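Please read the structure below before turning to the comments.
Excluded from the complex is one protein chain; the other protein chains are retained at their positions.
The block that comes next holds subunit A.
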Amino acid sequence: MEDFLTQLTSKYNFWAYIVLMMIGLYAMIAKGNLVKKLIGLSIFQTAIMLFYVAIGSKAGATIPILRDSTLKGVIDFVEYINPLPHVLMLTAIVVSVATLGVALALVLRVYDVHQTLEEDEILEKIKNP
């Protein structure tokens, strides 16, 4: 139990992203409303972004902007947060916004065709048109 607690507290950022991911996945599987499914997808993708952001951060480090523009001293990389994961996530955020955009456009088309967003009602309409 002790070990488990230390595991839990020392890597709490990873546990947080796993919990968020599972919430998102649950919403995608269990919710009947198509828009709620998409919200679940969004939570799922955000969880992975938070995971990447957590990779880059360090205790006691600062943002990766060189304070001394003349570069007099030696640059100590321990002082700075790793910027690469954050930059990657900038791209991933763009991708997820685009995904959400395409998905919402498709939801609009689905609503035009079936006049509802509830999955069980749509399936009912497909079976007995």
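Methods note: a residue touches a chain if its C-beta (ideal position, glycine included) is under 8 Å from a C-beta of that chain, and two chains touch if they have at least 3 such contacts; residues count from 1.
Everything below uses one rule, namely that contacts and distances are computed from a predicted model.
J.: Hey, which one's the missing chain according to UniProt: "Multiple sugar transport system permease protein", "Thiazole synthase", "Monovalent cation/H+ antiporter subunit D family protein" or "PadR family transcriptional regulator"?
T.: Checked against "Multiple sugar transport system permease protein", "Thiazole synthase", "Monovalent cation/H+ antiporter subunit D family protein" or "PadR family transcriptional regulator": the hidden chain maps to "Monovalent cation/H+ antiporter subunit D family protein".
J.: Return the single residue from A:8, A:22 or A:95 that touches the missing chain.
T.: A:95
J.: For review purposes, identify every residue of subunit A that touches the missing chain, sorted by number.
T.: 25, 28, 34, 37-38, 41, 44-45, 48, 51-52, 55, 85, 88, 91-92, 95, 98-99, 102-103, 105-107, 109-110, 113-114, 122, 126
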